[in-house]
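One protein chain omitted, others in place.
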Amino acid sequence: MSFEDIPVDVGVIYEGERIRWPNTYVELGGPRIEYKFEIVKSRDMSEIEDGKVTIIGPDITDVEAGTSLPFGMYIEVAGKEVEADLEGVIERRLHEYCNFIQGFMHINQRYDIHLRLSKASVKKGMNSYKLIGKVIMRLYKTDMPLIEKIQMTFITDPEKVKEMHAEAVEIYNARDARARGMKDDEADVFYGCALCQSFAPTHVCTITPQRYANCGAISWFDGRAAARIDPKGPIFAVEKDECLDEWKGEYSGVNEMSKEKTLGEVKRVWLYTAFGYPHTSCGCFEAIAFYVPEVDGLGIVDRDFKGKTVNGLPFSTMADTTAGGTQVDGFHGLSIEYMRSPKFLQVDGGWDRIVWLPKKIKDRLIDFIPEDLVDKIPTEEAVTNVQGLKAYLEDQQHPVVDRWKAPPEAAPEEAVEAMEEAPEFSTLAAFPRLSATAGGFKFTFENVRIHADRVRIQRVEKQG
Amino acid sequence: MSKKTSPLDVFNLLPKTNCGKCGEDTCFAFATKVADRKVDLELCTPLFEEKNYKENLGNLEVLLRPAVREIRLRSTGEEVRIGGKTVMFRHEFRYDNPTSIAISVSDTMPEDEMLLKVKKASEWGYRYIGMDLSLDLIAVRSNSNDPMQFRDRVKKISDNTQMPMMLCSFSPEVIEQGLLALEGETPLIYAANRENWKEMSQLSIKYGCPLVVSAPNDLDQLRSLTASLMEEGIENLVLDPGTMPDEGLRDTINNFTMLRRSATRKEDDLSGFPLLGAPISAWCEEDEEPEIKAWKESYIASMLMSRYADILIINSIEMWSLLPIVIWRTNIYTDPVKPVMVEPGLRKYGDPGRDSPVLYTTNFALTFYTVQEDFKDLDCYLLVIDTEGISVESAVAGGKLTAEKVAEAIKETGIEDMVDHRKIVSPGLAARISGETEMESGWDVIVGPKDSAGIKTLLDKKFYQ
Partner (left out) sequence: MAEEERKRNTLDRGLLKWLEGVKNLEIEDVDFVIDRLEFTLPTQIFRPPLLPKEVLPTGKPKGILTSEFSIPVDTYRGGVTEVVLGATKSEGGTRSRTITVGGSKTPAFYAFEDEKPNPPVIVGDVFDMKVSLPKPVREHFGEVLEDPAEWARVYVEKFDVDMIDLELISTDPLINDTPISESAKLVEEVLQAVDVPIVIGGSGSPKKDGDLLSKMAEVAEGERVLLSSATPDLYKPIAEAAKKHDHSVLSWTSLDINQQKELNRNLLEYLPKERIIIDPTSAALGYGIEYAFTIMERMRLSALWADEELQMPMAAATSNSWAAREAWRKDHDLGPRNLRGPLWETTSALTFLLAGVDMFIMLHPAAIRTVKEVAGWLMKENAEKTQKNWLDLEAV
């Protein structure tokens, strides 16, 4: 793939380039402009003229240097494997491809885009969107062979931008709704991802529409696109085969795949629970659901949370237990998006079982937490330790309280008593035998007489 | 076969009082750390001190017992732990307790020579990626077979080193004198065999010291002896399946492998003890030059370390033959999940001046070493950024290598006072943050090649102009 016909250089090294205002020839979109968008639409093969670039409104050099414009990029793709579900994935590449062009900067996505073309690049000859279109389309076709035909439209006419912006927003919303609305039993296949196996040989993620990948980076749609784009890559389709348990999320196809990919270590997977045969994690999960035995509930902590959580352990310590591709009850790696899913830990009670989470996460997920639970689940602002947690949950009548069979015993008292007694009765066996390694002091009393007003001997029952 | 103990299982056997004596806020927090083998169970003092927890303690010890038991040797000041492996392969879970290296001396050596060797072994050190590597034990062999001479020598050694010891003789009388000389310590007894096992077992019990079981190249006998000793109530055992050099290597490697697999994959308790290798056996060959013997001893040691040896008896104290073993030990015992890091900060190569190039990279050890190879012939400055040991590509993706971090490093290292220009070369894979880095630092960023091998060309093209 060469770009010798393009007046500027194209390559990965320009990816992080920033164009400052004084160097800007034209700014497209951005915070000063109300309407801007970029969108990819899948079409039938017959509807597209491969390689065509249409410009609606002024071209680059039709405006003065230093102008800001409303802007839309409209890309239409077609191919045997191309379908509407892949549009979002394809669209996400625009950011990269624009940035590869020397002197061309692209920030954000969708209806927030902000682009700048440098004066230097215009001087070199980048004077038309046709050239930008050429590069982008060439990159698409090389990287994604499933795109057989592609055409682009650049819109800089304010009226047209505004009109198409409205359409674009509708499409974005529809996509999101579909993504969130799609159910696991609607999917024809799931997707497996072994990207992390370099770090965790016995881990493989199963990505379903209602269970996002633990790393938070790959949705089922992304998985689908990736498997099509790079069938030799680390993401692959997984046949569901027989649904062994719909509630727990057990599928024979998933079990088979897991057994094979983990060299036999993980034989069964229940997708929607943190216990029994939970989905494993490598090391890059966004958050952990951890069991809090004192209240029989699950706490949540995310990677960015600093300091101790309600159980006294920070994310980093619990991450070690969670990671490594093993199935450990009560330590479950997850992505933030999974917490928005209706199937979120459904076997364990879903949000009814969540007893604590960081404020930042609560705020992010506020729309997905059942309304009646919102005040009942504390964050680090209200509760920082287990005793406080218990009190809070009880006070708020959190659903998890129903799970408590009996109020907790006055265990601490008993323990103290036992300690007071032991030294007095069990002679030296209670004191650890002094070994010279400990170093210290040895007290020897000879010819001792101890008088006690009262001595009590009490049987203490076995515990645990 | 479970490599990871469930924190829940541990928790259920703890006092569950949240008394905090262990240093954690809750019993569950403690259980999590114990299950991950980050802290010792002994920190929960109530568990050990109170009789009502006795059964739980017993169950916990069984639950937490690694597939290969751990034994501990003690001198008056130090403790060395041997064994304690939970898995067969390091990629399943990190190996704990790096293989102990025991340097051998004999009780018939001239005393000053013996003490000199002991001193060398005790003081041996090598600095490697910020760690001070050292040796672990002194193994005293009785050639004299004279109990009192042995006692005398053992005492002298003990007075001259902090290292725990290993007492080597098949004679119970000799061993007993050695044990008396080391009262208050916990040395390792080598060894019980089919002739002396009854007497040795009694010594082990009487003096509370771990015992090696030796049955050269005979796993049935090794197992029988182990079973008999366990029947006597001894659990602190180490297995010596025999180390045979040259043609014997086949059986040696085979035996170690079979034992470790039995312990970790077939749940065979009688195989679940630390393994002792004796590369020193390479010195038995009469007609070879000392260099050849040391050479063989060294590679046998490294091979046995790769194949599950938990303790090695070595004769040569020469740096050239010991260093590869000690380095390999450090390498094989790193946690495969945690990246190896180098110290972040400023490095200089050659003789950099005020107009020399400034470059940056991450502190992932592999990245650093590779990059360093390409820089060492240049006169330049290299900023090593702390990305917690993550490589460039992953660090950019994971937000560990950021424009802010680079700007911070520039400030902290004071590089601005060392050069007159304001140009910094970034790794090719950090192109994505180049613009932001310029904004944060005020320096110009030249995006370098993906592979540091191309650095010279790039500097010629873009830096030196």
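By letter and in written order, the chains are A and B; residue numbering begins at 1 in each of them.
Keep in mind that, in the parts below, contacts are C-beta pairs under 8 Å (C-beta built on N, C-alpha and C of every residue); 3 or more make two chains touch, one makes a residue touch a chain.
Since this is a predicted model, take the numbers as computed values, not measurements.
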Tell me which of B:14, B:154 or B:168 is the one touching the absent chain. B:168
Please identify which residue in A:8, A:195, A:288 or A:400 touches the non-displayed chain. A:195
Which is it among B:266, B:348 or B:411 that touches the chain not included here? B:266
For the chain left off this view, which of B:56, B:177 or B:236 is in contact with it? B:236
What is the set of chain A residues that contact the non-displayed chain in the whole complex? 194-195, 197-198, 201, 232-234, 260, 263-264, 425-429, 431-435, 437-459
Identify the residues of chain B touching the omitted chain, counting contacts across the whole complex. 40, 42, 48, 71-72, 79, 89-91, 106, 108-110, 113, 128, 141, 143, 168-170, 190, 194, 197, 201-202, 205-208, 216-217, 219-220, 222-228, 231-236, 242-251, 253-254, 257-258, 261-262, 265-266, 268, 270-271, 278, 280-281, 283-284, 290-291, 293, 295, 298-299, 302-303, 306-307, 313, 315, 318-321, 323-325, 327-328, 331-332, 334, 336, 340, 365-366, 369, 373, 453-454, 456-457
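The rule is simple: only the chains that are shown with their structure count from here on.
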The answer for chain B against chain A in the complex is residues 2-4, 6-8, 11-19, 24-26, 28-29, 32-33, 35-36, 38, 46, 48-53, 55-56, 74, 76, 79, 91-93, 183-186, 337, 398, 428, 430-439, 445, 447, 450
Taking the complex as given, what residues does chain A use to touch chain B? 12-18, 105, 199-202, 283-284, 291-294, 308, 311-313, 317-318, 320-321, 323-324, 326, 328-331, 385-387, 411-412, 415, 418-419, 422, 426, 430, 432, 435-437, 460-464
